[in-house]
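What you see is the complex with one protein chain gone and the rest in place.
Now for chain A:
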Amino acid sequence: MNALTIQNLSVTYDKQYALEDVNFSIPEGSLTGIIGPNGAGKSTLIKAILRLIPTISGEVTVYGKPYKKQRSLVGYVPQRSEVDWDFPTNALDVVLMGRYGHIGWIKRPNKKEVQYALDCLKKVGMEEFADRQISQLSGGQQQRVFLARALAQDAQVYFMDEPFVGVDAATERAIIKLMQEWKEQGKTVLVVHHDLQTVKDYFDHCLLLNKKPIECGPTSDVFTMDNLQRTYGGSISFLGNNQVMMQGG
């Protein structure tokens, strides 16, 4: 079964296409890396799917139904730089925000919800930082708080926007472990990813994107040099042993 299907999705900035007629589907229980050069529209794709930015066309279905009806099945981890970490709140409170979609309008989080959020913090090894003001956390710790919040959302389909940027090795491992757990639970994860070296290790599916999907499918089939050349144009070279390096940033 497909967890996510995208049809005819297009986004424009001024007169240029940021995304042009994107069509693909993602099977349930897969870990998909969204790969492409800078400006390929990777973050834009996630935001367009989640209706955070205006689209000119496109249909998004989650488990066979329109996204609008399936919001509670979808979890989102934005780029860490997109929120104000000086906001007066603590780690636990941010994780609790992941429960807001379940709590519903107007109602306040009860003890059960607070406990749930605490458990999520524990799962990412951050329970001792629950009361810590969020600006007092390191980059890796902030990313873990975001992970805990995603856990708290208890979604079926997760979108993560560059979760590995600026984090320490321990946090990177924590993210990988969590993604694996989600996969084992039959959840579907899509990750905007930059580091081509780790694609084969982290993801079983790939979406190669450059304004349009170049290829989408199992990593072993689509993560080939030929396809990468087509995605990145000339700005890529190879170091033998299937190692890939990007040129010029």
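We take it that a contact is a pair of C-beta atoms (placed from the backbone, for glycine too) under 8 Å apart; a residue touches a chain by one contact, two chains touch by 3 or more; residues count from 1.
Keep this in mind: contacts and distances are computed from a predicted model.
Per its UniProt entry, the chain excluded from the display bears the name "Iron ABC transporter", taken from "C-deglycosylation enzyme beta subunit", "YceI family protein", "Iron ABC transporter" or "PA2779 family protein".
Considering the full assembly, A:P78 is the residue among A:G33, A:G58 or A:P78 that touches the omitted chain.
Here one chain is not drawn; of A:P27, A:G101 or A:G125, the residue touching it is A:G101.
Contact between chain A and the unshown chain involves residues 47, 50-52, 71-72, 74, 76, 78, 82-84, 87-90, 93-94, 97, 100-101, 103, 105-109, 133, 149, 153.
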